[in-house]
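With one protein chain removed, the remaining protein chains of the complex are shown where they sit.
Lettered A, B and C in written order, each chain numbered from 1.
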Amino acid sequence: MQKVTAKTLSGKAASLLNAGEVKYVLGWKKGEFDYDITPALFESAEELEKDFVWNDFSCANLSKYLIKYTRSLSGKILVFLKPCDTFSFNQLLTEHRIDRQKVYAVGVPCSGMADEKKIRENADGITAISETEEGYLVHTLYSDAPAFISKEEALLEKCLSCKGWAHIALDEQIEGEVFAPSADRFDQVKALENMTPDERYHFWQNELSRCIRCNACRDVCPACTCEKCVFDNPNSGVENKAAANSFEEKMFHIIRAFHVAGRCTDCGECSRVCPQKIPLHLLNRKFINDIDSFYGEYQAGLDEGSRAPLVDYDTGDLEPSQVFDWRDGQNA
Amino acid sequence: MRKLSLENLNLAFASIAAKYPLYLPQDNSAGDAEYKKWEQGAKWSDKTNTVKSPKDFFFPQTEDLMAFQVSGKSIDIIDTRKESEDFVVFGVRACDVKSFEVLDNVFLTEPADSYYASRREHGIIVSVACTRPLETCFCKAFSIDPSEPAGDVSCYKTDDSLYLSANTEKGEALLAVISEYTEEADDAAVSKQKESINKIMDRLPLASLTPASFGGGKTKEFFDAPEWKSLSEACLGCGTCTFVCPTCQCYDIKDFKTGSGVIRYRCWDSCMYSEFTKMSAGQPRTSQLERFRQRFMHKLVYYPENNNGLFSCVGCGRCLSRCPIHMNIVKVMKALGGKKDE
Amino acid sequence: MPVNGYKPLIVAFCCNWCSYAGADLAGNNRLNYPADVKIIRVPCSCRVNPMFVLRAFQRGADGVIICGCHPGDCHYTSGNYFTRRRMALLFSMLDYLGIERERTRVEWVSAAEGAKFAATMNDFAETVASLGENKRLEDLRCKK
Partner (left out) sequence: MNNRAETLIPKIGVITDIRIDTPDVKTFRVLTPDGKKVFDHKPGQCAMLSIPGVGEAMFSITSSPTNLEYMEFSIKKCGCVTEWLHQAEVGQAVTIRGPYGRPFPVDDEFAGKDLLFIAGGIGLAPLRSVINYCRYYPKRYGKIDIVYGSRSMSDLVDYKEIVDEWVNDENVNVHLTIDREQEGWTGHVGFVPNYVKELAFDTNKTAVLCGPPIMIKFTLEGLSALGFDKTQIYTTMELRMKCGIGKCGRCNIGSKYVCKDGPVFRMDELDELPDEY
């Protein structure tokens, strides 16, 4: 359950709208059920009153929409950003993808988001989800009493290792308690590194074989902002939608992750939206972990204007041939 | 009606698999169901539906159409088609069975698509009634009864048994393969199950959804509706809805250069993708709004117009649970279709 | 360098200014290196996009080596520094996906190092030969 209420946020937005400070509000809109929330643009206090929602399912990172809206709309756009979303926002500013003048960024303290897919796994026919301090009461078609799932069990993957220690690059911050980080985000990466190559190969072969090449991971990614994606270029010889074979799957996922390496803020949207639940963040985190350990710690989106590691170098950098020995030494 | 004790289910699967490739929804490592080839020890998933629909069996995501050998100025066409063999798809839900009819209308109308037709002829479909429809299910809106699934064989799974009845010759032949494990039974248990399914159907959150205001000839009515703007606004333009949809049938034909020749293959395409209609001469659908509108207009207006009122949606609910931004046909129907009642 | 009669196919991306000249020198000096090393000349080692490496494997390469000027000697001042970072990350990622780490290599070979070029190729071909055919990054459509 979020500490800050939807009322607080929509009230804030409504007053700015009414005062003429902003013309649009980019937020989350409620759906048919308690969990199917859609990013949406609100233009009036009435719309906010009717449809605005802020709860544990307001997972969507809204920063990427600002590229589109700052280009197509005239007038200031209020956007609600969770602490982790602000990294994406700041990275987009660094890359000059957003017209900052058109944005009124409001930071929202977040108490951690819930993963609808995790809740769904053990509940058929969810009719309602009520949020409590400790977790969720899941009402279904098939049991009279609601099932309880704790906040920790239902937590969204990215929130397990929350990096939301601070909001950055904001116009205004709503006061409130922020979720405290827990797990080391590189645990799973290290676990995979410690497997044998055969084990790793089979792990990824199994995960990537489910890929249906829907491109949702790419399309949702706030770092994937090319005007024309290499995968959409028919002359590149890359499959952009055919799940042709395991080579193409690896090719797509390696290149997708590589193209955002050094710019990926680890916002976790790719894994969240994957219809086949492929742990795509483990590819991105591998690059982040390698960058951190080879070239020094770097958090994309933390400092506006910072130089991404892949467009930078040091004359004393590690040689590719030394990478494995060096890392094995670190892990030992 | 034949009755198969669930204790003998694996033996029955083994007998079928000895004769035909047998595909069955099984749980994968991500906790979802997917169709996989049956092998000894495989467990039939309890999930109501698979992530990918079984349309893959008849209209695979990627398939080779032919090959070419090019030398100098000359071209040889190589027919790479292989003779299909009979196969069994087990555990298909009523909505997905209906989706084959929707696809048939496209692929089997003249000129028929022989790749699809041959697989349809060889596929034996065993459907199963839904005892646990989900909150995202709305097949009833499209007059599909999950307690009366069609297919070559229909079956009903109770706590201890599987009740099977053949609807076609292919189905009879399949039941003959497992006859040693089945016995004749009356339909008391099945009637009871149907009744309970129908009760659940009435309680579903989307039970009252209806496509009544849509249908052929309504292009003008809906095409310029202002609602499309807010509905499509958050759409990412990915292909998730299309690729999990059992009735989406758009495809692309592309060439792959192998180094020694060329393979011409077909793969699923999505009208949500920006290059779907892109030509060197121009782009008729320049915005995501137009692409988004195309997908739903096709399902709710264009397709019924060309197919005697049949909608190109079966209410399986896959897009409801998989869309990254939770925009789906139900929201579209409610936003556009509800207007007239007010 | 056949191991049990198997000869690996090696793709070597060589920068125009140093390594390609190094390969030339190796040839002029009649130094032996396997004929199954296919050299692709690139203006600078940093022209090698990660996709080139994957594409080479797809098209049947069993090993991919990228050769450029020694760090500090790049014709374009800093190109090979970028190569170094990119390939370090890419190779590490390939290893992470369970693809044999010995199939990829970066070596710095100057125009004067004909002998180093030949020795590098011999050594790499031997290493790759001992791994056998590339199975984990193959595309069956290209194997006909």
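In the analysis below, a contact is a pair of C-beta atoms (placed from the backbone, for glycine too) under 8 Å apart; a residue touches a chain by one contact, two chains touch by 3 or more.
What you see is a predicted model, and the numbers here were worked out from it, not measured in a lab.
Chemist: Which residue, B:S99, B:Q193, B:Q249 or B:S321, contacts the hidden chain when the whole complex is considered?
Modeler: Of all options in B:S99, B:Q193, B:Q249 or B:S321, contact with the hidden chain holds for B:Q249.
Chemist: Identify the residue among A:S74, A:Q101, A:T196 or A:N235 that touches the chain left out of the display.
Modeler: Checking each option in A:S74, A:Q101, A:T196 or A:N235, the one touching the absent chain turns out to be A:N235.
Chemist: In the complete complex, which positions of chain B touch the hidden chain?
Modeler: Those residues of chain B that touch the unshown chain are 65-66, 68, 70, 73-77, 79, 81, 83-84, 106-107, 111-115, 117-118, 216, 219-220, 223-224, 249-253, 255, 257, 262, 264, 266, 269, 271, 276-281, 284-285, 290, 294, 297-298, 301-303, 305-306.
By our rule, only the chains that are shown with their structure count from here on.
Chemist: Using mean CA coordinates as chain centres, what's the gap between chain B and chain C in Å?
Modeler: 46
Chemist: Chain A to chain B: how many Å between their CA centres?
Modeler: 30
Chemist: At which residue positions does chain B touch at least two other chains?
Modeler: In chain B, 256 touch at least two other chains.
Chemist: Would you pick out the residues of chain C that each touch at least 2 other chains?
Modeler: 141
Chemist: Flag every residue of chain A that touches chain C in the complex, lowest number first.
Modeler: 192-193, 197-205, 230, 236-238, 244-245, 247-248, 250-251, 254-255, 257-258, 261, 283, 286-287, 290-291, 294-295, 309-315, 317-321, 323-324, 327
Chemist: Under the touch definition given earlier, write down the residues of chain C that touch chain B in their complex.
Modeler: Its residues touching chain B are 59-60, 141-142, 144.
Chemist: Write out the stretch or stretches of chain B touching chain C in their complex.
Modeler: Residues in contact with chain C: 256, 258-261, 263.
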